[in-house]
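One structure follows; several queries about it will come next.
Heads up, one of the protein chains got dropped from this complex, but the rest are sitting where they should.
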Amino acid sequence: MDKRPLDALNKSKGKNVYVILKNGREITGKLQALDIHLNMWLEDAEITFEDKKTTFGDLLVRGDSVVIASPSNQ
Amino acid sequence: MDKRPLDALNKSKGKNVYVILKNGREITGKLQALDIHLNMWLEDAEITFEDKKTTFGDLLVRGDSVVIASPSNQ
Amino acid sequence: MDKRPLDALNKSKGKNVYVILKNGREITGKLQALDIHLNMWLEDAEITFEDKKTTFGDLLVRGDSVVIASPSNQ
Amino acid sequence: MDKRPLDALNKSKGKNVYVILKNGREITGKLQALDIHLNMWLEDAEITFEDKKTTFGDLLVRGDSVVIASPSNQ
Amino acid sequence: MDKRPLDALNKSKGKNVYVILKNGREITGKLQALDIHLNMWLEDAEITFEDKKTTFGDLLVRGDSVVIASPSNQ
Amino acid sequence: MDKRPLDALNKSKGKNVYVILKNGREITGKLQALDIHLNMWLEDAEITFEDKKTTFGDLLVRGDSVVIASPSNQ
Partner (left out) sequence: MDKRPLDALNKSKGKNVYVILKNGREITGKLQALDIHLNMWLEDAEITFEDKKTTFGDLLVRGDSVVIASPSNQ
């Protein structure tokens, strides 16, 4: 198991990512930091939940809440 | 993974943060302390839950309950 | 991360605290002991759940069930 | 954090305790053994669930299911 | 905390136990093996769930699913 | 606690097992590999969920999702 999934996501640092949380919230933002628990620090982030959007200059996403994450610049 | 997400949040110490918990509760308060489990100690905190607001001089938020956290002074 | 959130709560030892649990139960009582898992030992405690109050001379609260805790003498 | 919450409960060994579990079950019984995970071994135990009572000569309660526990001889 | 709850249950090895799982399933069977996670290996086991009974020659019960366990020969 | 529950299940390697998952899914398949987390690798597996059957040549079952497992050749 040479290449690691979190290292792959970490290559998106400085780029936009799209994240789905356990409770259905969807988040986009520029990935600034990532740790081994999948905690993320995002810049210019937006949370979409039940058709309502909220924006944040900086946002910590708790890794425990994350279901999937994807580089969104594709 | 040089920069760490929790260190980024920790820079908001002394400033207001906005937190969403797993059960939908929303909390604002001045961040006084933070540990690696994302436990937080907030001052002048307010919990909003189902349109009801409750204020607390000091409040411990259990990290395990946190979904996202953001510096709210922006 | 010099100051720790649990140390801050621990300063309320001997004083009343207010606790919300994951299932919506609310508890008040005098904090007698606290450990790093946020397990608490309360004296003269009262649980409020669905408008019903139950009192306990001594009460162990399992940390894993705690959402927030606050010194209630304010 | 000198005194520990589980040590306080452990002093009720040989006496009756009252326990609430995550799923709403309520249990009473004489505390015979306790470990750091809050697993308990009770004697002459009774489970109350949805108005139905079941009695057990000996009962292991898994700590992970426990919400609160209290010495009930008060 | 000299005597341990799991050791107490382990004394029922070779005898019947009754187990309630988190999802409401009830299990009886002869306890053959037990580990510190409360994983159990039962012989001649029977699962009761929503009034339906299923029998198993051998059955592994995952400890994480267990709420309570009791020696049932009483 | 000499004999271990997972070792007992491991003796079914090469034979069919029956597994119930937390969400009610039922799985049968030939056990090819098992680890201490109860992760399993099954061959010629079939998942039954809400009366729908799906077959898989090879299947990894995450141990965390497992409620019970049984050798099904009995």
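Going in written order, the chains are labelled A, B, C, D, E and F, and every chain counts its residues from 1.
The definition used in the following text is that a contact is a pair of C-beta atoms (placed from the backbone, for glycine too) under 8 Å apart; a residue touches a chain by one contact, two chains touch by 3 or more.
This is a predicted model, so every value here is computed, not measured.
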Touching the missing chain are A, F
So which bits of chain F touch the chain we can't see? 6, 10, 21, 23, 25, 27, 32-36, 39-41, 45, 47, 56-62, 64-65
Touching residues on chain A - with respect to the absent chain: 1, 3-9, 18, 22, 38, 63-64, 66-71, 74
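The rule is short, and it goes like this: only the chains that are shown with their structure count from here on.
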Report, in degrees rounded to the nearest 5, the angle of the rotation taking chain B onto chain C when the C-alpha atoms are fitted. 50
Where chain C and chain D touch, do the two copies share over half of their residue numbers, giving same, or under half, giving different? different
Which integer distance in Å separates the CA centroid of chain D from that of chain E? 18
Any idea how many Å lie between the Cα centroids of chain A and chain F? 33
For chain C, jot down the residues that touch at least 2 other chains. 6, 64
Think of each chain as a node with edges to the chains it touches; is that a line, ring, star, complete or other? line
Touching pairs among all chains present in the structure: A-B, B-C, C-D, D-E, E-F
